[in-house]
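And then chain A:
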Amino acid sequence: MIMEIAKLEKHFGGLVAVQEVDLALAAGSIHAVIGPNGAGKTTFFNAITSIIPCDSGQITWKGERIEKLSPQSISAKGIARTFQNIRLFAFMSVLENVIAGTHNHFRSFVWGALTRNARYRREEKESREMAMALLEKVGLAEKHAEYARNLPYGEQRKLEIARALASRPDLLLLDEPAAGMNNTETEELEQFIRALRAEGLTVLIIEHDVKLIMGLADRITVLDHGVKIAEGTAAEIQNNEKVIEAYLGKRRV
Partner candidate 1 sequence: MTLRNVYASKEGKAIGMGGLAVILLVLPRLLGGNDYLLQVATMMALYVVLASSLNLIIGFTGMYSLGHGAFYGMGAYTSAILSVNLGWPFWITMPLGGLLTALVGAFLGLATLRLRQTFLVFGTLAFGEIVRILIMNWSSLTRGPMGIPGIPPPKVFGTELTSSTHYYYLILVYAILMVFAIFRLYYSRIGRAWVAIREDEVAASSMGISVFGYKILAFTISCLIAGLAGAFYAHFVTFISADQFGMGESFLILTMVALGGTGSIAGPIIGACILIVIPEAFRFLAEYRMVLYGAMLIVVIVLKPEGLAGIKGLFMPTTGGRRRTTLFRREPKVAAVKAGGSQ
Partner candidate 2 sequence: MQNKWHSLVGVTLLVGGATGAWAAPSTIHIALTAPITGDYAEYGNNFKHSVELAIEEINGKGGALGKKFELSVGDSKGDPKESAILAQKWTSDSTILAEIGDFTSTCCMASQPIYNRAGVIQLSPTASHTKFASGSKWSFSAYGTQYWEQPVMASLAVDKLKLKTAAILYINNDWGVDTQKFFKENFEKRGGKILAEESYFSGETDFNAVLTKLKGAKPDALFIATMYNDGALISKQREKMGWNLPVIGSSALYSPQLIQLGGTAVNGVYSNVSFFAKDPDPRIQSFVKTFETRYGNSPNFAAALAYDCVYLLAEAVKRANAMDRSAVRDALAATKDFKGLAGSITFTQDRDAIKSYKPVQVVNGDFQLVK
């Protein structure tokens, strides 16, 4: 288990967004979190990455407790993420967005930037090459000079993934990566995520596109109103009564 989450809880005022959720993540697996809108999935992600501090619970990453760390430290530990409502650096070029993702892998600071010494030049070159390689991978290499804000929706999603990968993470958290993508793009995405797993990356994914999830995920966790109601393989989930009732909706009226 690369990450273990125990009894994670987050309240907003009186509202319980995430309630005592446990989750164990196997290294090299694709794990999906699904649930109806407002089930607390994004809050769950935000709590894992410390963007909002959790109220209680433990998150263990490679044997180390990380729930009290800052977002940047969590990133430094090798956890990267994308956002549901795309948070690119709009007024940076596509390439720079990805280079910004490599931030933690380089050390040159004010002095290096001012003098452009050997280390700085090496690091800049390295980071640029790394970023370009990632852009090639997601198919955005040609648009590397555009402002990120000028990309179409689907490409912005790809760019966000490339940016997250730039920090060379061991775990990638994807928050609805297929939202706003058309069918071809979604299929490409699926292939892409599989390829990432093949490279040894662990992926935790929130998705609404059930088709994508069912075909992709090794394990699925279902949240409803902040509570974990089921976990298992795709087949198990699809046959779980609780899931069908709460998430897929029982026949009403």
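Quick note on the criterion: a residue touches a chain if its C-beta (ideal position, glycine included) is under 8 Å from a C-beta of that chain, and two chains touch if they have at least 3 such contacts; residues count from 1.
If you want to know what made the cut, all candidates are chains of the complex that A comes from, given by their letters.
Just so you know, these numbers come straight off a predicted model, no measurement behind them.
Of the numbered candidates 1 or 2, 1 is the chain that chain A touches in this complex.
By the touch criterion stated above, chain A contacts candidate 1 in their complex at residues 49, 51, 70-72, 74-76, 80-81, 83, 85, 87-93, 95-96, 99-101, 103-104, 106, 108-110, 112-114, 116, 120, 123-124, 127-128, 144-147, 149, 163, 166-167.
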